[in-house]
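First the structure, then my questions, so here it is.
As you look at this complex, bear in mind that one protein chain is not there, while each of the others sits in place.
Let's look at subunit A:
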Amino acid sequence: MVLAVITRDGDGALSVASAELLAAARGLADELGDPVEAVAVGAAGDLPDDLAKRGVGRLHLLAHPLLDDPAPAVVGEALAQLVAARRPAAVLAADADADAAEAMAWAAAEVGAPLATACTAIRPGPRGRDEPWVVTRERSGGILLEDAELTAPVRFATLRPGGHSTGETAAAAEVTVEVLVPELDAAVPRARLVERGGRAAGTTLATAPVVVAGGRGVGSAEGYAVLEELAGLLGGVVGCSRVATNNGWRPHADQVGLTGTRISPDLYVACGISGATQHWVGCMGARAILAVNTDPEAPMVTRATWAVIGDVHEVLPAVVAEVRRRSGR
């Protein structure tokens, strides 16, 4: 059996990351000739319907008072108990689901198994359980791929997004729901949720169709005004490099890259950004890149779709004026 750790979004529906995960789990399960089963925390809600459409015949629900709004590690405790009881061949979660990924780390530790994170492919050996599997995982933010051997009776892996459709597949006739009430000793010290708050709504760096980003070449916090203006005209948001964050020019929430946000907008405009690996991995998923840089040899320039060689503060005002002229704004 392949066990998929799924989560729900704010209104209780299967999260997009989980839908993609189920498709990947299906691919692996077919190779093994095994069924896919899913596990979630809390009540069933609409999950059985969602799962039936994706050919998942069994849903395990983890239920316990300590699992109302739990810290991810506490979910990991419960998950480990389910894994110990059912001995799946593999346990999968989506990397993008931070809570599920953290629960996986705890559960793997509890089971005494390795965990392969950031996987892009999982290849079971021809004899299934009895030999090492080979996984491909991202390293250094995805600029490198690593083929690694995963040796364990239960394979824990988290998967990078991309490569699997989120659509519905062959339907299951019916979904069996099984509730597991884990044994959780209330005396064990655990983190507990004390407050949950919303964040300001609006377009975010992660989802914006256009990102106009600036680096050291922008020169100052004030220098970003023209980037803000262009982003506004193009329906996008402003991003930045780590140099800008470290200089206090922009908040870290704007940072694109390995330790910032990894984005895949339709258009990425990189202004005065050299294109260091740790920045590049954050924007390499963009459909098109326009680099504005004084240095024609900068890696960002040589990897971009289009480039303008010049000073940010000469090029961008001219582009803003031209956009305004053509669109009559």
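Rule of thumb we're sticking to: contacts are C-beta pairs under 8 Å (C-beta built on N, C-alpha and C of every residue); 3 or more make two chains touch, one makes a residue touch a chain; residues count from 1.
Simple rule for what comes next: contacts and distances are computed from a predicted model.
**Q** For the complex's missing chain, which UniProt name, "Electron transfer flavoprotein small subunit", "Amino acid ABC transporter permease", "L-lactate dehydrogenase complex protein LldF" or "Inner-membrane translocator"?
**A** "Electron transfer flavoprotein small subunit"
**Q** For the chain left out of this view, which of A:G27, A:G42, A:G57 or A:P114 touches it?
**A** Considering the complete complex, A:P114 is the one touching the chain left out.
**Q** Of A:A43, A:A84, A:L193 or A:A225, which residue touches the hidden chain?
**A** The one listed residue touching the chain not shown is A:L193.
**Q** What does the interface between subunit A and the hidden chain look like in terms of residue numbers?
**A** Residues 9-10, 71-73, 76, 98-99, 101-102, 105-106, 108-110, 113-118, 132, 134, 138-152, 158, 188-199, 201, 209-210, 233-236, 242, 245-246, 248, 251-253, 255, 258-260, 266-267, 274-278, 280, 284, 288, 290-291, 296, 299, 301-311, 314-315, 317-319, 321-323, 326-327 of subunit A touch the chain absent from view.
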